[in-house]
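To keep things clear, I will list the structure first and then write my remarks on it.
Just one protein chain is left out here, and the rest sit where they should.
Presenting subunit A:
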């Protein structure tokens, strides 16, 4: 039987009885968001498979329960990639969960984020209606951009059933260079590179070393590598994968993990904790206990926000507080999709 029908039936019933649903992929990202206990599981894993893939059209349409592993294997066969390089955080991670969390990896500042690559979705709203927005073409401005709105909404607006993503050819060559630099100088350097027409595809700084990945046509990568200089990192793929999957040494241990998203050129923050920087300075990780309000204040000062990514007590708020008018607006939006508040309520904010 079509899984879609089963899922729709379950949402309809939950709606009729105002019962809370807990949307589940493989559970690889259960750590993310607020801790919510109650709710009956809505299992997405059975709803999997590629629906339509046309490498020459640069898109793939797939069911939300398809694993990232499966997706990437299919793309690799045709020499293509998911440009936003999402982290898996688990072998069975699904594309639906990845998009619901809005996660992107090292390529993000240079190629775009998860939402940038979503072309269309099919979803179940909180009344159990199956709706389609967007499509399989690159340009489409018919109706509001619901597809992208759903990315990062943590399942609180709708259940992703099917998604269409834009894909791109795999770069011909990659090269990672390492330079020894203190944090402040590294941030300046990453931003200077980003302001030049160089084929940069990833950057990171940790413990006095700056890592830079170049991707593109072989000749372009070689020329840029000569211009930039530094030591060539061997086993570079493993380095970026470990970083993306948070298996890098920095992420080991139980101390809580905070994520700061900032204007990339922000200087080193006045915080004593160990820091790892990604995304040309735009994404910064901190370990250890933090005073949430103080950290959020610092992040806001640099045009950004702070998230308790892992650890500590996640039963309070874990995301940066919203201004009152934005929170009120988002509550109304939540209602517009899920009038009875049955889809992952409280996972994003207590009030959504």
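One rule holds for everything that comes next: contacts are C-beta pairs under 8 Å (C-beta built on N, C-alpha and C of every residue); 3 or more make two chains touch, one makes a residue touch a chain; residues count from 1.
Following the convention adopted for this analysis, contacts and distances are computed from a predicted model.
The protein name that UniProt records for the chain not on display, among "FAD-linked oxidase C-terminal domain-containing protein", "Transketolase", "ABC transporter permease" or "Nitrate reductase", is "FAD-linked oxidase C-terminal domain-containing protein". The chain not shown here is touched by just one of A:51, A:76 or A:326, and that residue is A:326.
Touch with the chain omitted from the figure is made, among A:54, A:180, A:207 or A:231, by A:54.
The chain not displayed touches subunit A at residues 54-58, 79, 102, 108-109, 112-113, 115-116, 125, 129-133, 135-146, 148-149, 151-153, 157, 168-169, 191, 194-199, 216-220, 222-224, 261-265, 279, 282-283, 302-305, 307, 319-323, 325-327, 329-330, 332-333, 335-337, 348-349, 352.
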